[in-house]
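A protein chain is absent from this complex, but the other protein chains hold their places.
Letters are used for the chains, namely A and B, taken in the order the chains are written, and counting of residues starts over at 1 for each.
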Amino acid sequence: MSDLAIELDGVGKTYPYFTLDKIDLELPRGQIMGLIGPNGAGKSTTIRIMLGLVHQDYGDVRVLGHRMPAEQVAAKWDIGFASEDMRLYEGMTLEWHMNFIRSIYPSWDAPYAQVLLKRFGLRAEQKIKGLSHGQRVKATLLLVLARRPKLLVLDEPTTGLDPVARHEVLRELTAVMTDEGRSVLFSSHNTQDVEQISDRITFIDRGRIIDSMDKEAYLDRWRRFRLEVPFGIELPALPGIIGIRRDGRLAVATSNAFAPDMANAYESTGARVKSIETMTLEEIFVANVERSREEVEA
Amino acid sequence: MTNPVIRALVLKDWRLHRPQITFSITAGVIALAILQLKNEIAFTIGAVWFFISIIVLGSGLPISNVINERKKQNLAFLMSLPMSAAQYARAKLISTLGMFLVPWVTLVIAASILVLRRPETTNGMIPVMCILFGLPLVGFSVVAGAALASESEGWTMGANLVCNSSYGLGWYLIIRIPAINGNLKSPVAIWNSPVLMILGGEVATILVMLGITFYMQSRKRDFI
Partner (left out) sequence: MNGGFVISQTDKRPIYLQIMEQIKQRIAVGDWTEGRPIPSIRQLAVDLQVSVITVKRAYLELEREGVIVTQQGKGSQVAANPGLGTRLQEEELEKHLAQAARLADLLGMRPKELEERLREAGDRRLEKEGEQV
C-alpha cells in the first residue's frame, strides 16, 4: 500500500496552444497540498489528469495507488472532486442531489451531511436555481465532503466566496485532517488560505512546476533584506539572491535560498542590513512569477 | 448489468425527465379521448395530436437527455462519479431508449385497443396501423442515434429536421400505394409484400441506428 495519495512522475500533455511538461508531484497521505499559480498555468489540466478525466501524453500517474487513467473508476470511489466549472441540475433540489450521491456511495455520512447543511446555511429543499453563487459552491462542496472521501481534490474551492463562506469551507477542509488517512489537494488564488492550511505547496507556471515542497521549509527559504548602501558601494551578486531593487541609498534584496551568512556577506561590503523580513506566500508568488517572466524575455 | 452506478444514472435521467414523459403520455391519452368522439373532425384532430405527442417526445428527449447534459456543464459533476466514459454512454443509451419506449408502447397499446374496438374498424387496417405506429419509433431511433453518436447539437437538430419533415410526406406517399390503400376495408389483415417491405424498412432502420450507436458507445474512451 503506497503511502502517497498522489504521485505524478514525468507527466506531460501537449495542446495546440499550451504544453504541460515534466510534472513531478507527490502528496503523502494525510497531508494537504496547495496548488498555486497564475491563470492558465496548468493547474486545472494537472488536476484533471490526476482524476483520469484527461489522459496524459506521457508520464505515470498514481492516485491512491491506482494507475490513472486506466483505473479511474476504482480510484473515483475514494476521491471527492469539485471544480469551479461544475454545475448541478438547476431544476432539482439540493436534497435530490444528496439522495443521488447517497444512492451511489456507501460512505455517505447522513448525520454529517445535516451538520454541513446547518454550518453552510443551506436548505436542502431549495432548488439549485434559487441559490446564489456562493451557496452553489457550498452545495457542491457539501456533496463531496459528506462522503468523507479518502482524497479530496478541489479546483478553486473558495473562489468567489464571501469571507464568511470562505471561512466555513476552510474549517471543513482542515477538519478533514483529524483523520490521518485522508488527504487534500486544492488549487486556489487565495495565497493566504494556501499559506495557512497547506502542509505542502506546489507552484506551477506556464505548464511547469517551479517549486513543490514542504510549506514551512519553503517559506523559510525566502527572505527580504532591507539594506542601506552608501554611495559608491556596489552590492555583490550573492548566490540565492534573485532580485535587487535600489533607490538611492536604500536597497531591497529578495532571496529564495536564504542562508544566515548572507547578512554578513552584505555587511562586509560596507552595506548595512537594516532588517531581514520573512515574506508572505503572496509576495513569494509575485516574485516567482516576475522572475520567470523576466527569464523568458531575456 | 445492474451496475449500481449505471442504475443510479438511469434513474436520475428518468427523474429529470418526469415532466416531459408525464406530459407526453397525458397529451396522448387526451388525444385518444378526443378520438373517441363520434365526429370525423374530432377523429382527425385526435389522431394528429396523438402522433404529435409521441413525436415531440421523440425529438426532444435526445436533445434534452444527451446533448444538454454536456452543454450545461453537468458533465463535470458526473465525471467525478465512479464510472468510465463507456459506462456513462451505456447509461445514456439505456435511459434515452427507455424513456421513449415506455410511453410509446403504452400509447400504442392504448390506441390499438381503442381503434380495434370500434365497429368501423376492419382488420384490413391492421397492417397500416403497424406501419403508422412504427414511424415515430423510426424517427426517434434516427434522432437518438444521431445524438448519442455525434454528441453534437448541430447533427441532432439536423436529424430532427429531416425526420419531422418526413412524417407527413411519408404518410402521404404510403397511403397512396394501391396495394396498401385497397386493402383497408378488407375484413382480413393482408400482409402483402409492399407492407412487409415497408415494415422491414422500418425495422432495419431502427436496428442500423441502434447498431451504430452501440458500436460508438462501446468505443468511447474519453468523456469529452
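Keep in mind that, in the parts below, a residue touches a chain if its C-beta (ideal position, glycine included) is under 8 Å from a C-beta of that chain, and two chains touch if they have at least 3 such contacts.
If you're wondering where the values come from, they're calculated on a predicted model, not measured in any experiment.
Undergrad: Using the touch definition from the header, name the shown chains in contact with the chain that isn't displayed.
TA: Answer for the hidden chain's contacts among shown chains: A.
Undergrad: Hey, which of A:Thr14, A:Gln114, A:Ser132 or A:Gln196 is the one touching the hidden chain?
TA: The one listed residue touching the chain not shown is A:Gln196.
Undergrad: Touching the hidden chain in the complete assembly: which of A:Gln31, A:Thr158 or A:Asn288 does that?
TA: A:Gln31
Undergrad: Specify the residue from the set A:Thr14, A:Gln114, A:Ser132 or A:Thr174 that touches the hidden chain.
TA: A:Thr174
Undergrad: Can you list, in ascending order, the chain A residues touching the missing chain?
TA: Per the touch rule, chain A residues meeting the hidden chain are 30-32, 170-171, 174-175, 177-178, 180, 192, 196-200, 214-216, 219, 274, 277-278, 280.
Going forward, only the chains that are shown with their structure count from here on.
Undergrad: In whole angstrom, what separates the CA-based centres of chain A and chain B?
TA: Measuring from centre to centre gives 49 Å for this pair.
Undergrad: Considering only the defined contacts, which chain A positions touch chain B in the complex?
TA: Chain A reaches chain B through residues 51, 53, 55, 72-74, 76-77, 79-83, 85-92, 96, 100, 103-104, 140, 144.
Undergrad: Within the complex, which stretch of chain B touches chain A?
TA: Of all residues in chain B, those touching chain A are 4-5, 8, 11-12, 15-16, 72-74, 76-77, 79-84, 87, 221-224.
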